[in-house]
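Excluded from the complex is one protein chain; the other protein chains are retained at their positions.
The chains carry the letters A and B, assigned in the order they are written, with residues numbered from 1 in each.
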Amino acid sequence: MAEATFRVFRGDKNGGEEVEYTVPVTEGMVVLDVIHHIQGYTDPDLACRWNCKAAKCGSCSAEVNGKPSLMCKTRLDHLPLDRPVTVHPLKAFPVIKDLATDVSWNFEVNKKIKPFTPKPDTDWVMYQPDVERAQEFRKCIECFLCQNVCHVLREHDKHDNFIGPRFLVRVASLEMHPLDNGNRLEYLKDEAGIALCNITKCCTEACPEEIHITDNSIIPLKERVVDEYYDPLMRLLRKFFGKK
Amino acid sequence: MEKFETHEYDVIIIGAGGAGLRAAIEASNKGCSTAIVCKSLLGKAHTVMAEGGVAAAMGNMEGEDNWKTHFCDTIRGGKFMNNWRMAELHAKEAPDRIRELEQWGAVFDRTPEGKINQRPFGGHTHKRLCHVGDRTGLELIRTLQDKGVHSGIDVYMECTVSQLLKDGEKVSGALAYWRETGRFVVFKAKAIIICTGGLGRAYKITSNSWECTGDGIGLAYEAGAELLDAEFVQFHPTGMVWPPGVQGILVTEAVRGEGGILRNSEGFRIMEKYDPERMELSTRDVVAKAIYHEVKGGRGSEHGGMYLDISHRPAEYIKKKLPSMYMQFMELADVDITKGPMEVGPTTHYTMGGIRVEPETAATRVPGLYAGGEAAAGMHGANRLGGNSLSDLLVFGRRAGLSAAEHAQGLSAAPTVDAGQIEDAANSALEPFNSKEGDDPYAIHRDLQDNMQDYVGIMRSEDDLKKGIDGLEQIKQRLKTVRTDGSRPFNPGWHLALELRAMVVISEAIARGALQRKESRGAHTRLDYPETDAETYGKINSIAAKSGKDMDVSTAPLPQMPDELKKLLEDK
Partner (left out) sequence: MANSVGSLESKSKGFGATQRSDLWWLQPAATFAALGLFVVYATVAAFLAPGPVTWSPNEAASSALDSHTYLSPFYSPAWLFSLGNSIGFPYPVFAILWIPLGFRMTCYFARRTYYRGIMGDPAACAVAEFASRNYKGESKFPFILQNLHRYFLYFAIMLVVFHWFDIFHAFRSVDAAGNHEFYIGIGSIVLFADALFLTLYVFSCHSIRHLLGGGSKCFTCKDGTEKATHKTWGLVTKLNAYHGLFFWLSLFAVGFADFYVRVLVGHLE
């Protein structure tokens, strides 16, 4: 039977090391199968999050050969197996143990986003074209790969000033909900730190749900912030014709 | 006992799936201090895997649909084993629960008139499933999650409850451990709601995620609650069969709802033989057995399943209505479902059985203990209709939250937790670390899965079931000395060792319930008793409860529905 070698990070917040494992390879195998094999036959205490194994829950995020990916959908036949494959935890978050990282910051950020605020007296009629635009953002499975790959968080550690692509997507899903009446522009400009995003699009490249994070959520939100704060002409027009 | 981190709430919900979140929102709205304790991250629960939709007789597509039709479909689909009152409440309340979700921000697919779109599904007379493409569960859980975080609910993520604590007969709290550190935490509570979902991980081929180990069912059983009709385990007819690593992963029934056709290796449309009237939209038990028979008869697909083909639909339509199926097959199996058929076969999917509850209040027989969602039983009878589980979560999650809140508010004093109980529970949880000679939990788990798959699977017989029960006895013995290596922080081997305890309990209830029920009905099929026995077994539920150290399996009369509901069923 064919075999492949994996170098998996083992350690905790105090540091760690790569440990090498050799596992048998079967057809259609994914990296998460490798981790399960290691747990089941070699190291039962290898820590790793996973739930559905079908790319629907976004739990098994890791960095495979340096690329942020969902392990459950990274197939071995798409990796060069002639050399060892590295599997590491997400870099933008503190390691708990092995492949599990502390992503609790994300849940704190989410709490601060103004929730869905329906228009008063709506009859809840919505049409497909509007619904479809918002639905793209609601595909997000919160794997946090975009948060991990975003250099504002990963390289510059701006966790206190920037909410990251995941939550810009969430704000977009609310701002583009046809019946929402909330205003999140001041939040976006100040607290959310949307200007820290320099649209280098790694989030979009990493997204396993293929959400067009940059083009369809962040840039439209940036344009909305421009409407409100950086476009005197638009402001003047709004004054004359009343607020839309 | 002061050495343990301790928190006190009016209501504790174990599990953060659809039912747990809905229950928490309700309890919190009623003014109770509320916490959710869940063993995964928030929003990762198995509810995200629900694909096809949520059933509610809103009549947006076909105006004649109403709760009565939905009720009759549910009872017929459940082969008359359902608790009639639960089925009635469910059919009546589901549409309100959907509207409520929409008001909390859910964005369902629309009709041209701007109403919520509904799709046809197996066993439903009308187009009834409100959906968001094929990721309805994600929409539901995200909506509830976002509503929940703004409702002042505390969430203890990656925190597993290992035992319920009692004050006399009443529940008084729970002992849990943080997965991250392995440290214990004590929750004191006036009421506890169990919303921990199903137990698919007891089987080898399953659509369920790692969490579905029947934890809550085990906790309730140990605390003195009864288990109802455990033998009814739904095998979803369409799981993936190839490649091996993805075997069992769900292929949504929406594929058939959108017109998918099942063919055998000879190209024959198999449902013409097994249910010519409803064809692919027959109930899941019928379709699963049809596939089983075809494969047994040597007409299986290349890897031992059936061919499910939707490629006659336009490619753009498929990508729009079944986007995650398209992606799943493209990426995991190299199959383009817009061009060719998928290979599918039965997979363990859902447990109709579970904790026995009062239909209106979701209360177990243990005061202060409630259950909702898949962990609770009665609503679906012998077979669940697709789409009825998401509506079940919402309807009975809310009811559980409501009655737990009322119970908590009605107590004159908070129950006390006993230090000795906590000490014992903690010691029990740490046992695997003290074992030096025992088996590895992964090895025991593999054997349990094989045992259940081989002897307590989709087709059952007395011989097999007895073998299965013997196998379980051996596994129980091995579990007593299960060994965990390593340390307490984030140790999956230790977690599995503790989860096995619940899995073994529920597996025994399934096997012994199946042995007791000498008939075939819905999801429970006996090769040695192929007929449905309306006179004897049609009138009883099976009950499993803890008696001393052992499980006592018995029967209870099935509650009989009032005449006006009986008449509904006769009319159609």
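Note that a contact is a pair of C-beta atoms (placed from the backbone, for glycine too) under 8 Å apart; a residue touches a chain by one contact, two chains touch by 3 or more.
Just so it is clear, the model here is predicted, and its values are computed rather than measured.
Engineer: For the chain that was dropped from the view, give me its touching partners among the shown chains.
Structural biologist: Looking at the complete complex, the unshown chain comes into contact with A, B.
Engineer: Touching the absent chain in the whole complex: find that residue among A:Gly40, A:Pro68, A:Gly164 or A:Pro208.
Structural biologist: Final answer for the missing-chain contact: A:Pro68.
Engineer: For chain A, which positions touch the chain that isn't shown here?
Structural biologist: So the residues of chain A touching the missing chain come out as 7, 9-11, 15-23, 38, 42-43, 63, 65-68, 80, 83, 86, 88, 91, 125, 127, 129-130, 133, 149, 151-152, 154-156, 158, 175-178, 180, 193, 195-202, 205-206, 214-215, 219-220, 222-227, 229-231, 233, 244.
Engineer: Write the list of chain B residues that the hidden chain touches.
Structural biologist: Residues of chain B in touch with the missing chain: 112-114.
Here, only the chains that are shown with their structure count from here on.
Engineer: Give, as an integer number of Å, the spacing between the C-alpha centres of chain B and chain A.
Structural biologist: Averaging C-alpha atoms per chain gives centres 28 Å apart.
Engineer: Provide the residue numbers of chain B that touch chain A in the complex, in ascending order.
Structural biologist: Contacts found on chain B: 40-46, 48-49, 99, 102-105, 107-110, 112-115, 132-133, 135, 138-139, 142, 146-147, 149-150, 155, 157, 180, 209-211, 242-246, 249-250, 324, 327-328, 331-333, 440-442, 446, 484-487, 489-494, 496.
Engineer: Can you check the complex and tell me which residues of chain A touch chain B?
Structural biologist: 12, 26-30, 33, 39-41, 44-59, 73, 75, 96-98, 100, 102-104, 107, 110-111, 115-116, 118, 124-128, 131, 134-135, 138-142, 174, 177, 180
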